[in-house]
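Notes follow once the structure below has been shown.
A single protein chain has been omitted; all remaining protein chains appear in their positions.
Chain nomenclature is as follows: A, B and C, assigned in order of appearance, with residue numbering initiated at 1 for each chain independently.
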Amino acid sequence: MSVVETKAERAAGWNRPPAVEPEGEGELLEVAMGPHHPSTHGVFRMDVALDGERVVRLKPVFGYLHRNHEKIAEGASYLASMPYTDRLDYFCSLTNNWAYALAVEKLAGQEVPERAEYIRVILAELTRIQNHASTIGFLLQEMGASGTPLMYAFREREKILDLFESLTGSRMMCNYMRFGGCRVDLSAAWLEATKKVVAGLPAFVDEFEALLTGNEILMARCQGVGVLKPDLAVNASISGPMLRASGVNYDIRKVDHYGIYDRFRFRVPLGDHGDVYDRYMVRVLEMRESIGILNQALQEIPAGPIMDAKAKLRGFRPKPGEAYGRIEAPKGELGFYLISDGSPNPYRYRVRPPSLINLTVLEDMCLGHNVADVVLIFGSVDIVLGEVDR
Amino acid sequence: MLGEGIIKGMLETAKNFAGSFVSEDRLTTVEYPEQRIPTAENARVFPFLVYDGSDWEAGMRCVACQICEKECPPKCIYIEKSKDKKPDFAGKMQIYPTRFDIDISVCMSCQICVEVCPFEAIKMDTQFELATDDRFGGLLLDRRELSKSNEYYHSIHPTEAAEVDARLAEEKRAAEAKAKAAAVAAAQKAAADAAAKAAAPKIETPAPKPPDAGGQ
Amino acid sequence: MASTSAVTGADQIFILLRDWLVHLLPSALRPAASVVLGAIAIVAVFPGLFALTTVFERKGLGRMQNRLGPNRVGPYGFFQPIADGIKALTKEDVVPFRADAMVHFLAPLVLLVTVFMGFAVLPVGRNMQLVDMDSGLLFFFAMGAATELSVFMAGWSSRNKYSMLGAMRAVAQMISYEVALLLSSVTVVMIAGSLSLTEIVDAQNQYTGIFPHWYIFTPWGLASFLMFSIAATAETNRSPFDLPEGESEIVAGYHTEYSGFKFAIFFVAEYLAMFALSGMGATLFLGGWSAPLKFLGFIPSWIWFFLKVMCAIFIFIWMRGTLPRLRQDQLMNFAWKFALPFTLLNLLVTALWRFMGAGWLRWVVCAAILAGAYVFMGRMGMHRKHIGPRSYRYAE
Partner (left out) sequence: MQRAEEIKAAIEAAVPGAGVTVVPNPSPSAQHALRLEPAHAVAVATFLRDAPGLAFDYLSNVTGVDWLDKEIAEKVKVTRQVTKTVDGPDGAKVDQIVDETAEETRKRVEPGYLETVYHLYSVALHHGPLVLRMRTVNRTDQIQLPSFTPVWRGAEFQEREVFDLYGIVFTGHPDLRRILMWDEFKDHPMRKDYVEPDDYEYEPTAHDAVLKRAQEHSAAAEGNRE
């Protein structure tokens, strides 16, 4: 399918959200949804103008959690930024680690041993599963399902976090990957435990689907809500499951061939409508594909070193230059852009946060919908404020 | 038919409701103060300083090199170097910290200090029940509070501690061998210098205390 | 009927107790005292049931979510409501700046009073009814409709946008579902031929063999019961119709700006309304206080009533644990485009049932009409909105 805009759309300039006119007379009700609101995933605000309950204007307001991560990183060594990346998207610290390590490896030209690549894939896919499960749980929470799907998601997530803890030492702030490999090797016992957890995951996804997928209320709430057209999605740099739910076949694991994803057989699920239901289903189907990747990786993982022999822990100074490394994080394209001036600290350190950029089209998706749909659409974007505000 | 999916979902929750009475998998709650999950061996909470032997001050491995202070991402470590020196585990005279503070309200448990420490002196604890009502003083740990014995280290991270001990023993052996070689060389030089004497006197290096003299 | 007299003692224990107490007073005061005692019983029993229900709800919901629920206060956490009550009492009572303080204060009281009024006509056991009105059903629904006033008072007086939105939603929803609620009850009136709840129960308190003549065991009764349950869920703002207080959208709806004991009153009133409507559902369709099987008649009637109410409450909790919330327009669509036509059709079917005479034919005809209509209207509704299961494609 074509992802290029039509001539008429191009002539109209750029993709601004269409104006929605209030239907009746009288004043609009302006509501500040957030920063203290139960479903803004932390401290986030949407300035919403309502005509009745219909949204005619919506402006996202960011920055409540801003701590200038990039500036902190410019004053710290390359290694010292690694634990800070955990705190960007605190649901997926391992993929954040990977993205940062990848960017630094590109910058310094380091090679990653095969075993370390396998460990990274295993951890990244486990991260993806737990992130998608919790995202769906939160989405349903916002739909008012009183936390039941969220609790089921957290039940499985606990098992995965236990694995993370026994390997990396921390459940969420893993700080595990290093430039040129991984910090500690995994044991045979860990591998066995992981196989056991992974073997239980398909049943969990089945349970989730039995609970949710066919539910008429869920379908009624999600289908046709928050539609994102593929050309706007591409133009607005949307990434991750949200982009694929709009039907754009773009998975960085397939496109960039980073790590060793070429070795695994997996498919990229695509949605045709680009609405909340597609975003939900794409995540469910991605969990199933991730389980497939995990099964392959856990079978095939070779023995060997886990760190590049040339990698240095102390006194790491990459040559001057710059690099942009990106991975398919669970929330979308997570990129790190680094400029080195030859000193131990990066001259410029930039995070390309998928959560923030995926919110670009929030207003487009919400206009004309209800307040109830706004929280739903917002939940389907899947953001973490630690990453949005950095 | 309308309602089919709803009934399917209701059956799923009913399954979990009933399952919670019979199955462990469907009742995952741990009642924390009474029940505890064993901490993972790799678990990390806040750093502590390892000392050898029984005297925390004499056995402290830290040589106040301040690498951890520099590398610490949130800069929660504060070290003051000593003016004098004390012997380390291998008997070498080293500087030691007169002040070693970690503000665990700032510490983010990242383990970077452990990784960069060349002396195996700082390790991660698994103790997490550190709540206190003193916001500043209670969360600022000084070197006395931070010092934990090597046996304690063995008890919380047995595999890692064994590796560390082996490494230190190796280092110590190397240091001793080096010292011996140096002594032998010095003796030979002395012998050569003396020239008259036929045999060099055998010099024994005093054996310093082993690092893991825990059994005592 | 030989054994009944032996059981009557247990069955009528409260009535006998009341009569004994009343006879201690001079005869001029007796009618009033009798009513007061009954009212005291209602005011004591149902809030007690509320306390019990909150624990059961939280524990049941917890079990559905693979966790234990409250278990710290008292044995198995059963003193939790006491702790909650003390907490609510000791909390600061915040009234928003520039709120209409008077209305803000009155709203929870009005709500509580109107909700309690409904219990006056509810037969909780054999002869156990505070007032046996000829038009008890009408009175009950009139009182139910009055709750909308207090909800709007709460939302309006708070001067909060979320409260306002919640109140608007609540009023729209309650008025819409009142129609379905009433129309589905009318079928019972058509068959029983009376608005008196006592007579409705008596009509159902008969047995063929051991099986009772409950209205739920007829096609029209089942359909009415379904519609009644859905409308009752919507009336009491319970999940999946809890939009007026949809916490993820409008924070807490009309009681956003209530704290402390005023909030607790809203909470109590919500549960009391739930009991009242469950009790009404039981009375109309499940034979009220009558035993489900004939030989179980020795168990006191009020136990049956409360068991039926608690079963309904369990279903409320179960739905809350499973279902996501509907959207405002979908809720309205459901009320006016599905529930209303269906209940109207059900009225016709009930009339048909009434005039077809006994026999298997009326069973088949009525069941076929209702089932067909249900499937057809469900399909149409889903189809018109393009809602349905989807298939997904994959890229390699």
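By our rule, a contact is a pair of C-beta atoms (placed from the backbone, for glycine too) under 8 Å apart; a residue touches a chain by one contact, two chains touch by 3 or more.
Source: prediction; values computed, not measured.
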item: Selected from B:V106, B:A177 or B:A190 as touching the chain missing from the view; value: B:V106
item: Full-complex contact with the absent chain, from A:G226, A:G240 or A:G335; value: A:G335
item: Full-complex contact with the absent chain, from A:P38, A:G224, A:G321 or A:P344; value: A:G321
item: Residue among A:A80, A:A236 or A:L376 touching the omitted chain; value: A:A236
item: Interface with the unshown chain - residue positions in chain A; value: 2-4, 10, 13-16, 62-63, 66, 68, 70-71, 106-109, 232, 234-239, 248, 250, 255, 318-326, 333, 335, 337, 339-340, 347-348, 350, 352, 356-357, 359-361, 389-390
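Methods note: only the chains that are shown with their structure count from here on.
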item: Closest chain to global C-alpha mean, per-chain Cα centroids; value: A
item: Distance-maximising chain from chain C - centres being C-alpha averages; value: B
item: Selected pair, greater C-beta contact count between B-C and A-C; value: A-C
item: Rounded Å distance, chain A centre to chain B centre (Cα mean); value: 35
item: Where chain B and chain C are represented by their mean Cα positions, the distance between them in whole Å; value: 62
item: Of all residues in chain C, the ones touching two or more other chains; value: 64-67, 321-323, 382
item: Residues of chain B whose C-beta touches two or more other chains; value: 2-3, 6, 9, 12-13, 16, 28
item: Footprint of chain A on chain C - complex, ascending; value: 61, 64-67, 161-162, 164-165, 169, 239-240, 242-243, 246-251, 320-330, 382, 385-390, 392-396
item: Sites on chain B touched by chain C in the complex; value: 1-3, 6, 9-10, 12-14, 16-17, 20-21, 26-29, 31
item: Residues of chain A touching chain B in the complex; value: 76-77, 79-84, 86-87, 148, 152, 155, 158, 162, 165-170, 173, 175, 183-184, 207, 210-219, 313-314
